[in-house]
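Only a part of the assembly is drawn; its chains keep their places, and the rest are absent.
For clarity, chains are labelled A and B in written order, and residue numbers in each chain start from 1.
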Amino acid sequence: MSRTRQKLYEIIFEADTPTGKLFDVVLLFVILLSVALVMLESVPFIRQDYRTHLHILEWIITGIFTAEYFLRILIVRKPFQYIFSFYGIIDFLSVIPTYIGLFLVGSHSLVVIRILRMLRIFRILKLSRYTQAGRSLVRALWASREKISVFIFFVIVLVIVIGTVMYLIEGEANGFTSIPRGIYWAIVTLTTVGYGDISPQTSLGQFMASIVMIMGYAIIAVPTGIVTAEIINPSRRDNTQVCPQCLWHHHD
Amino acid sequence: MSRTRQKLYEIIFEADTPTGKLFDVVLLFVILLSVALVMLESVPFIRQDYRTHLHILEWIITGIFTAEYFLRILIVRKPFQYIFSFYGIIDFLSVIPTYIGLFLVGSHSLVVIRILRMLRIFRILKLSRYTQAGRSLVRALWASREKISVFIFFVIVLVIVIGTVMYLIEGEANGFTSIPRGIYWAIVTLTTVGYGDISPQTSLGQFMASIVMIMGYAIIAVPTGIVTAEIINPSRRDNTQVCPQCLWHHHD
């Protein structure tokens, strides 16, 4: 039986063999279907018209996921390590809401946690060169984490100051009903999102807003500069060939 | 006749000779006119007042395009290869809606497909150095396709999670009527477009939105960094001169 188990382990947990890859692709397809189902169910008129169909599909998918979950526990060598791993918890959380929904009305919407199972797509992509691209992006972001932290801290201080000033200038009559709301406006403006649900009405407020916007224009350049510099630089660090003339690694 | 055909071929299909270039420029002008016509016709008050004029112009242009289409088929050595080529299909699709419009009311608006004929402008530009600029841009985008794919996949997962969370937080009363609409809001916010047709109303929703916006601020740096790095780097790869001292191509 050990051999069957070993084979099943390769199919379910690994994606190196053709069968293992097929299993992951099929699983991903079911996950996508379940995510689409959650989305469709939230649309009012679809919920009304196809209630029974959605209900049945929902239970079929929950059944598949439950079977898969117990199969994983049975096959893996250290079941507890899997159960309390990141993917193990997600796998558990993606089936339990449907069962709870039988007893507790309203808990059903928690099923959306299934969306996180989509992260399994990285399992399949792991084999392709897409991971390398992803890893270099993550590396660039990770290498610039300190600069980005300082930058975000600075943006938060700035946004608190601006939000407070605008609250004092505009006042509650113009939609700036509190300092937190002023800060919300400052973030909406500085990030150039600009909903327009709150916008300055007084001349002084519009003048201040103009300054904030031009500042945001200059500030947006900073994270871009940080990340770009990190994407460009690491490729140099990887150059380990020493110039025989000057024995100096980073020739430039 | 072969010589006449050869000459006509050069004029119509190539843009190297002065006559060929002139033909392409005139054709481009007619295409631009036809596109402008489609646009003007969609404006209600122009449609009412100049119905006949637009109708006549429409048929003149369709006539020119039809004649050109048959001429191309007659002159080209392998007609079927042209007919089923990218440009051949566009040429066909840009004349047929007007004829169908005679029998089927409403099919007329399909004439907008003519806009795609504007791509012929690249034929003329091919001769100039603008193509080189365009090609280097396309090369930069193509070289970074993997990173951009990973990035866009990440953005899509992020947007689904955010959209679902906001749907649960804000609910249908505040415009987040379904998960797809929540995702639509998440995209509008993360890309810093910010229409304001849907915007968070609750304090918790506005707090979440603030985090999303600041994330979007940092995230927008990623594609910029990718493309910039690709535009800067390839010029180095083209340097094939070897430093005689260290026999190392990429000296930096």
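Just so it is clear, a residue touches a chain if its C-beta (ideal position, glycine included) is under 8 Å from a C-beta of that chain, and two chains touch if they have at least 3 such contacts.
Since we're looking at a predicted model, the values are computed, not measured.
Counting all copies of the one sequence in the full complex of this file gives 4, of which 2 are shown in place.
One rule holds for everything that comes next: only the chains that are shown with their structure count from here on.
These two copies of the sequence, subunit A and subunit B, are related by a rotation of 90 degrees on CA atoms, to the nearest 5. With centres taken as mean Cα positions, subunit B sits 29 Å from subunit A.
Partner subunit B is touched in their complex by these residues of subunit A: 35, 38-39, 42-44, 109, 112, 115-116, 118-119, 121, 129-130, 132-134, 136-137, 140-141, 148, 152, 155, 180-181, 183-184, 187-188, 191-197, 220, 223-224, 226-228, 230-232, 235-236, 239, 241, 243-245, 251-252.
The touching residues of subunit B, counted against subunit A in their complex, run 146-147, 149-151, 153-154, 157, 160-161, 164, 167-168, 172, 177-180, 183, 189, 192-196, 199, 203, 206-207, 209-210, 213-214, 216-218, 220-222, 224-226, 228-229, 232-233, 243, 245-246, 248, 250-252.
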